[in-house]
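Omission of a single protein chain aside, the complex is shown with its protein chains in their original locations.
Order of writing sets the chain letters: A, B and C. Residues in each chain are counted from 1.
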Amino acid sequence: MTLTIWIDLIYLLAAVAFIVALKGLSSPKQARNGNLLAAGAAIVAVGATFFNPEAQFSSHTTNLILAIVAMVLGAVIAVPVARMVKMTAMPQLVAIFNGVGGGAAALISITVFLQHSDSAAKPAVYTIAEVLLGLLIGCVSFSGSAIAFAKLQELMTGRPITYPAQQVINGLVGVAIVALALATLLTGSVTLMVITAVLSLVLGIIFVLPIGGADVPVLISLLNSFTGLAVAASGFTLDNNLLIIAGTLVGASGILLTRMMSKAMGRSLSNVLFSAFGSVVTAAGGADGTGETRQVKTGTPEDIGVLLAYARKVVIIPGYGLAVAQAQHTARELADLLMERGVEVFYAIHPVAGRMPGHMNVLLAEANVPYDELKEMDEANPEMATADVALVVGANDTVNPAAKNTPGSPIYGMPIINADEAEHVIFLKRSMRPGFAGIDNELLFNEKTTLLFGDAKDTLAKLVAGVQEA
Amino acid sequence: MTLTIWIDLIYLLAAVAFIVALKGLSSPKQARNGNLLAAGAAIVAVGATFFNPEAQFSSHTTNLILAIVAMVLGAVIAVPVARMVKMTAMPQLVAIFNGVGGGAAALISITVFLQHSDSAAKPAVYTIAEVLLGLLIGCVSFSGSAIAFAKLQELMTGRPITYPAQQVINGLVGVAIVALALATLLTGSVTLMVITAVLSLVLGIIFVLPIGGADVPVLISLLNSFTGLAVAASGFTLDNNLLIIAGTLVGASGILLTRMMSKAMGRSLSNVLFSAFGSVVTAAGGADGTGETRQVKTGTPEDIGVLLAYARKVVIIPGYGLAVAQAQHTARELADLLMERGVEVFYAIHPVAGRMPGHMNVLLAEANVPYDELKEMDEANPEMATADVALVVGANDTVNPAAKNTPGSPIYGMPIINADEAEHVIFLKRSMRPGFAGIDNELLFNEKTTLLFGDAKDTLAKLVAGVQEA
Amino acid sequence: MSTTGILEFLTIFILAIFVGNEVVARVPSILHTPLMSGSNAIHGIVLVGAMIIMGTATGTAQIILGFFAVLLATLNIVGGFTVTDRMLEMFKSKPGDGPPRGGSKSKSADAEGGAK
Partner (left out) sequence: MSTTGILEFLTIFILAIFVGNEVVARVPSILHTPLMSGSNAIHGIVLVGAMIIMGTATGTAQIILGFFAVLLATLNIVGGFTVTDRMLEMFKSKPGDGPPRGGSKSKSADAEGGAK
């Protein structure tokens, strides 16, 4: 009894630590400490659980050993993967770690369900309802994250997969799940429970299919929030305040975060989830970019180097291509070189440049670019008109004026970085292919614009040389 | 049992409503709705309590009748007082309503204590600890608020009342209370409990005595937070989630609010509470202001009217005197008149002008001054240098350059409105007496400055006439 | 169960601290006073506690204490909400909409008359 109190107190402290950590994670200065605090709290809470009388480890030595084996195995897999994966692969990594969390919650629900159906005493209705809720959400999160992972890892196409009456079918599956869950609730049948679980897995898949690769990070955030709710449901099932608080925290903050993310892309959450955004692409832009006949202007690294070297103000606009090319260090080198020559240089960061929010900040921070050289879009835009050169490195949609001028365009209404206001625009990209939204960019054909084709890392290195020679 | 669940659900909803209401109260647009929501929730919760099985009203009709009598009596007293009291008397009104709340919490604690000492079963230690905590905090809040009321209502001097070794004595009383509370906890003696209560009342009084009248609003905010904690303690005592949540909300937000208030005055909370701020006054400034021999410049309403009428930009800086004179409507009239003539006019609002935070905003809003004519200090200050006239209406400390120039001064470090940067400064006040901090204002003797003595409402009306004639 | 009960209450208490802190973290100084007054009214919900005490009171002493607890709590809650509403009544986003204030008008008329 006394031990239970102590363990519960430890859980409560861990919950408080999680709140404080989440607060920390929301502020640039405290973010890392916040994460470490949460990790520390998690270790303490997990450690305490070995002594939790509820877990009955003292009388179930085999179970204890198996638990330790599973934990060691998990850690041995997770740490190297998390440490070694490339920065550009972060989103899919988060997806997969999120999915397994949902899976764990679902497995907990299944086990508790089996325990209840084994025992003679009939549990209260709401107990089973909580179990089913955890099962359902956990399964959706698990399979949804798996598909999200496959899309980002390019194990399958990143394009939205659509078929006729898609939303209707998805809706029907949802209704079927609710009906089955109710039937399970009333009958307590294990078979029905398994069918519900399987259908929930299916729902997770078909829910994610129509979402385009570029929107997947928003989706992952939503699934993250789902897993949080599934964990909270597990907490209700197990009468565990720590799981309730931690799960709910993530669930509530995750939904808010998801909305902020889609807002940063100039779209509503329902638009992201249900509009199969990007499916028009195949028809319109064409993935090969060979259909293009209009004239564009290209330049040599030497010409552009001179232009940069004698500019007063250069704005570097990084995008997804910078990440793909891992060109952040070379970009920094170019910027440093220009600054040495007295050129005013800053980076204009669009909130959804790259493939996950904050992607550019992470990359540029990795390259040790000082904070004060980074300007958020709102801060950068008023300065664009006075810039001599806008150097667009592997960005496309985030500088596409169609967002301002073309009401029919799928990105219409999204705020962009006004590269077109600068006196000269330089594009570093490999081809005429469009960006992730799959639409043409009028700015490429603008007379202000000069293109330099090639992998961003190479072309930037050439520009470094060009500036040095200038 | 089922009834209990419903009642508890209603309480939970009320608690949620309180949170939402508090959120609303923190945003200018939602503030009034927030308050109405909280009031509605309170009515529903109180109504539900009549049916709460815990309250046993169904079997105790006399108690029910007496409760209703007390409630009607309370409402009959509270509504007219709250409706009719002058705007300037708001702070003391809040103080008294806060104090009675603390008193109620204390009375609840006493009654529960008596019930426990009547019953045979010995309650858990923490139960009594909760009771004593509620008693202690409630008593401090009650008597402290009473003294705060007396100070603001000028039933006693607003000056800090100090005596040698004051903080030491207060500390000793505090220690004695803790010791007595522990003794009460161990013995369960009613006598000891009563002594603890009385000493707590004494502590509330001596805690407030050294705090000067101008600092009392901050103090009230702190006592408000105390009452919240006392109510939370009552909630623990009665196992009532609604009281716990509502009380804690107020307790936690109140402490934050208190710190923000003292920060707005450029001082730390401990400085406000323990420095007997303003006690130097009697020695330095002198309350009668007759000791002044230096020359000041006074003007006629006609002269100043011309100055105002032909200015390009006039900044009105209202202060406590505007509130005392109830001159907000006349000030608005003058402003409107000047604007009709094409003069640019705005009000520069210092965060602690007046006697409670936001005091000026409330008054000017009452006079229907549009929001966009009000500028907060930070927004107003950069404009002061380009103003032709700074019209200081009943303000003093909040424009006193000593806060910037005189390191020894008690207000040194407080941000002020830089009236001294304007080309002309007009002071409307009744005499050479200082403001609430009780220190001289060098700006009165500045050669830019013209004084117009008299009640602010009268002098403003004269200026209106002066402008019309100009 | 009563010992786990206290932990649940403690949890609620701690969460409420966070909520209370966060919710007012961004209040502009113009609303300091209404917020203080409004939260003052909210803790008037101690009336619910006072009513429970009053209902279960036995013996003269307890009944008198309970009566005053209800009375004081009612003063707090009724007075608190009323005074807060009165303060907030004055914050109108479009001041032009309100009816012109009679007092101020007549007063200004006086002033003008006197001066001209």
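In the analysis below, a contact is a pair of C-beta atoms (placed from the backbone, for glycine too) under 8 Å apart; a residue touches a chain by one contact, two chains touch by 3 or more.
For clarity, every value in this text was computed on a predicted model and none was experimentally measured.
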Among shown chains, those touching the left-out chain: A, B, C
Hidden partner chain, touching residue among A:Glu333, A:Glu423, A:Glu442 or A:Asp455: A:Glu333
Contact residue for the chain not shown (choose from A:Leu66, A:Leu155 or A:Ala385): A:Leu66
Residues of chain B (touch criterion as defined above) contacting the omitted chain: 1, 4-5, 8-9, 12, 15-16, 19, 241, 245
Sites on chain C contacted by the missing partner chain, in the whole complex: 1, 5, 8, 11-12, 15-16, 18-19, 22-23, 25
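Convention: only the chains that are shown with their structure count from here on.
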Category of the chain touch graph - line, ring, star, complete, other: line
Separation of mean Cα positions, chain B and chain A [Å, integer]: 47
Distance between the centres, which are taken as Cα means, of chain C and chain A, whole angstrom: 44
Centre distance in Å when chain B and chain C are each reduced to the mean of their C-alpha atoms: 13
For chain A, residues contacting two or more additional chains: none
Where chain C touches two or more other chains, by residue: 18
